[in-house]
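My structure is below; once you've seen it, I'll send some questions.
Of the protein chains in this complex, one is absent; all others appear in place.
Naming follows writing order (A, B and C), and every chain is counted from residue 1.
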Amino acid sequence: MYKIGILGSTGYVGAELSRILSQHKKVELKFLDSRSYVDKKYSQVYPSLKKIVDNKCISADLNRDLEEIDLLFCALPHALSQMAVKNSLEKGKKVVDISADFRIKNPLAYEKWYNTKHEALDELSEAVYGLTEIYANEIKKARLVANPGCYPTSILLPLYPLLKEQMIISDLIIIDSKSGVSGAGRAATDTNVFGQCNENAKAYGIGSHRHIPEIEQELSIAAGKDIMVQFTPHLIPMTRGILSTIYIDNDKNLKDDDIRNILNDYYDNCKFIRILNEDEYPQTKAVYGSNYCDIGFKIDNRTNKIIIVSAIDNLVKGAAGQAIQNMNLMLGFDEREGLEQAPMWP
Amino acid sequence: MYKIGILGSTGYVGAELSRILSQHKKVELKFLDSRSYVDKKYSQVYPSLKKIVDNKCISADLNRDLEEIDLLFCALPHALSQMAVKNSLEKGKKVVDISADFRIKNPLAYEKWYNTKHEALDELSEAVYGLTEIYANEIKKARLVANPGCYPTSILLPLYPLLKEQMIISDLIIIDSKSGVSGAGRAATDTNVFGQCNENAKAYGIGSHRHIPEIEQELSIAAGKDIMVQFTPHLIPMTRGILSTIYIDNDKNLKDDDIRNILNDYYDNCKFIRILNEDEYPQTKAVYGSNYCDIGFKIDNRTNKIIIVSAIDNLVKGAAGQAIQNMNLMLGFDEREGLEQAPMWP
Amino acid sequence: MYKIGILGSTGYVGAELSRILSQHKKVELKFLDSRSYVDKKYSQVYPSLKKIVDNKCISADLNRDLEEIDLLFCALPHALSQMAVKNSLEKGKKVVDISADFRIKNPLAYEKWYNTKHEALDELSEAVYGLTEIYANEIKKARLVANPGCYPTSILLPLYPLLKEQMIISDLIIIDSKSGVSGAGRAATDTNVFGQCNENAKAYGIGSHRHIPEIEQELSIAAGKDIMVQFTPHLIPMTRGILSTIYIDNDKNLKDDDIRNILNDYYDNCKFIRILNEDEYPQTKAVYGSNYCDIGFKIDNRTNKIIIVSAIDNLVKGAAGQAIQNMNLMLGFDEREGLEQAPMWP
Partner (left out) sequence: MYKIGILGSTGYVGAELSRILSQHKKVELKFLDSRSYVDKKYSQVYPSLKKIVDNKCISADLNRDLEEIDLLFCALPHALSQMAVKNSLEKGKKVVDISADFRIKNPLAYEKWYNTKHEALDELSEAVYGLTEIYANEIKKARLVANPGCYPTSILLPLYPLLKEQMIISDLIIIDSKSGVSGAGRAATDTNVFGQCNENAKAYGIGSHRHIPEIEQELSIAAGKDIMVQFTPHLIPMTRGILSTIYIDNDKNLKDDDIRNILNDYYDNCKFIRILNEDEYPQTKAVYGSNYCDIGFKIDNRTNKIIIVSAIDNLVKGAAGQAIQNMNLMLGFDEREGLEQAPMWP
């Protein structure tokens, strides 16, 4: 049994890591770090995990506690992750970092979008971007994986193959994403209180959301040229799920099969990616609680546009699930280990 | 007191007409027609209206029942509306038709998108499209108003002035709309059952929704040239509300004020249109249960796009409320009569 | 036009007072007091009220600001209300207090359940309990009305007549209430955050909720003897609404008509109380956004129990609506003024 620690374990991502790892056959949770709940049982914070994860939360001392583990999940807020990750790597531990700190390869871009300097540049340059299906080979050898953001995961999985294969000429892509409220985190704020969110839909951060540089970086790598996105996130009244609707100029007059073949080529052996049939479109319920990403698309001949729709569970494939999928590769397991739970419907 | 009849009164639009008209000071409900609930009290169908609308539903005989009224709301399904509207006009009654039958001015386009022939061509050519704020003068004189669809209302109100004033050069506009489930109507189907809709978001009818010809017709009229839309409707887990996010190329390098001034020029005297301040975006809760349409926008200098967001209550400004606003003009009342109810929050 | 002020106006009850009063023909809002939003437009706090209530929030100075008004709504937290109400009465202003401070007539009981001493005993003894339909005559003459709690309103309206008419022998009544989340207020907490409340139902404060002494006080007055309640509130995933299910021993072997006749006697002239027919039961949607209280009941001959169900909108009849109904009586208006808005369905 490999041993695992989680820094910042009492947010929603930590809860989801704990939930999934409790079913994992090859690792065990060694410590759950928390600032707010030290000495409280984890199951008092998340009553769902009573008799399942009853560990007491600790305030981790990296010098002491890293000794006990093989791999660290770092679920701290951005900026705070940098030093914790640096320390862990120096102690020879593998790390999956779930913050944004090691996703943006250009430190100036990081500084501009996150309003903070990057203090761990060596580690940044070493980090592998953890979009599992795309970077599996690099992830297997990585010491540090930067786990992707939730929106980017839903956007990059369908787009990466098409850009890589030069199917898209335009360098501007329009992306309209809808997210459940859990994406806003667990801490109560004016933004995520029930009376504000229920029976409400709204756009936010138009053209300024921090996932933009992450999306553009990876799309540009795929395309081999600079790609820009017009990205609009929306908050809609559900707990889990992201649905992304993507609008692309069909400058190459692609047919349905052109796209389908590429996606199938890339993903046929990927258990967690499902390409839907013609005239079927993803829905977030079809991936609820699971690590799947569903992808559907339509070529509109009237307008000569390609419309792609993707769906993930923002807390699983968009965060904790993909992090565990990455851990599986880093520790030499089958990528599906612990993640085979089928989506819940209804 | 003017007298009003409703054909097809027991769907959600009929219920909303009844709810709002019950507070209207200048009209009274004379008959509520229904196929399924003849002889049942309306308040048995909608218990919310007990002691408010206790009329018995009738199966209307147009020869007999039209005699008693001054204006008819026709809330029948499309195709069924044609003959009912024709008959009513022949008997000298004013009509607000809430189906799609009189919205599409080109009968061939109607036939193509709705798979049925149009049998009331004279009435079609006479009908005024009931987007109240835009066609108020025509509506005042109209005998027949074709009440706009819910999605088109949310889309045309922000776009019409900009196209009319030649602010937009591109002839293709991308529109991503999110609707509450009541838009799918009251009759129970696999599509609107709770277990399917709750905690779910999905796209549907990509590039093929029947509101497309209606939207394109009115945008083309405004622009004085053919405009095409890439329109994607989505179903999200809430009862009421439509949020439309619109993506436009900013080919004329417009500034915030350029757009703001035009919208203000058009809508300053329009009680039900609210232009939000910079960095404020519409949310459906802010218009819940009311006849308001909220409009906000952002010019993204990075991408040179204009992003417009609008919000309406699909059952009020998107259906029954706008129908009553049109009735008010047709009968010579203040357009706000009966519609001043403030939105509910939370 | 009478002039109105609201202390503590930016909570949900204040928002609902503002929403409803914006439609009231006989009063106008003179000031909106707030601690947190001084100098902000009210419509920036509640975007639903843009172009409707654009007053700037002030930090009220009672010496100065009371001069301008005829009646004060005090929506401060309990304990804070006491001095504000005392001052206002001393300045000759009428007050509707929406806190719990003047509901419990016995200051020792107040002290015990609310953990704070009562410092305005004269005013307490003068206060009229504002259950409008029951105490209308007293309210008309009152200077100070203590507006009932939301749960008590839903419970007392059906039970008061039956106890008053000695239909119930047992002195213990079981009450199981289900409330929407807005009852927990607007301030974000672990309890009302979306991720906690959505897709969740729970009981809380079993046998210890602060509405117990208020309910028992009024039931005991009605019965002319001490009545105890076993009261369990529950939080369920909706924004508005309270449904109370009440279990009573049918020791007098009452028939359906015995109960129906009494309720009809009491409430026939009460526009806002609706007694449902046999085999119809209240649902919160039927009163959504309105001042109605729906009451239904069943006599179970198998068990010899009476089961009563009632439904209100917790923010309207359970708070702001009833407060305005009381204001209407205190100022000599028809009790329905400003409150005739029909419930919304769906």
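Note that in this section a contact is a pair of C-beta atoms (placed from the backbone, for glycine too) under 8 Å apart; a residue touches a chain by one contact, two chains touch by 3 or more.
This structure is a prediction, so every number in the text was calculated from the model and none was measured.
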| message | Counting the whole assembly, list the visible chains that the omitted chain makes contact with. | response | A, B, C
| task | Using the definition of touch stated at the top, determine which of C:P107, C:G185 or C:P237 touches the missing chain. | result | C:P237
| field | Those residues of subunit B which, in the complete complex, touch the missing chain | value | 12, 181-182, 186-190, 192-199, 237-239
| So that we can see where the missing chain sits, which residues of subunit C does it touch? | 172, 174, 176, 178, 180, 195-196, 198-204, 206-207, 228-230, 232, 234, 236-241, 243, 245, 247, 281-285, 288, 298, 300, 302-303, 305, 307, 309, 311, 346
| Footprint left on subunit A by the chain that the document does not show | 12, 15, 19-20, 22-23, 46-53, 182, 186, 199, 239-240, 271, 274, 276, 280, 283, 285-290, 294, 315, 340-346
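Everything below uses one rule, namely that only the chains that are shown with their structure count from here on.
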| message | Testing understanding: with touching defined as stated, what is the shape of the graph linking the protein chains, line, ring, star, complete or other? | response | complete
| remark: subunit B and subunit C have mean C-alpha positions lying a whole-number Å distance apart equal to 36
| said: What's the distance between the Cα centroids of subunit A and subunit C, rounded to whole Å? | reply: 46
| How big is the gap, in whole Å, between where the Cα atoms of subunit A centre and where those of subunit B centre? | 39
| Which parts of subunit B, given as residue numbers and ranges, touch two or more other chains? | 199, 239-240, 283, 285, 288, 346
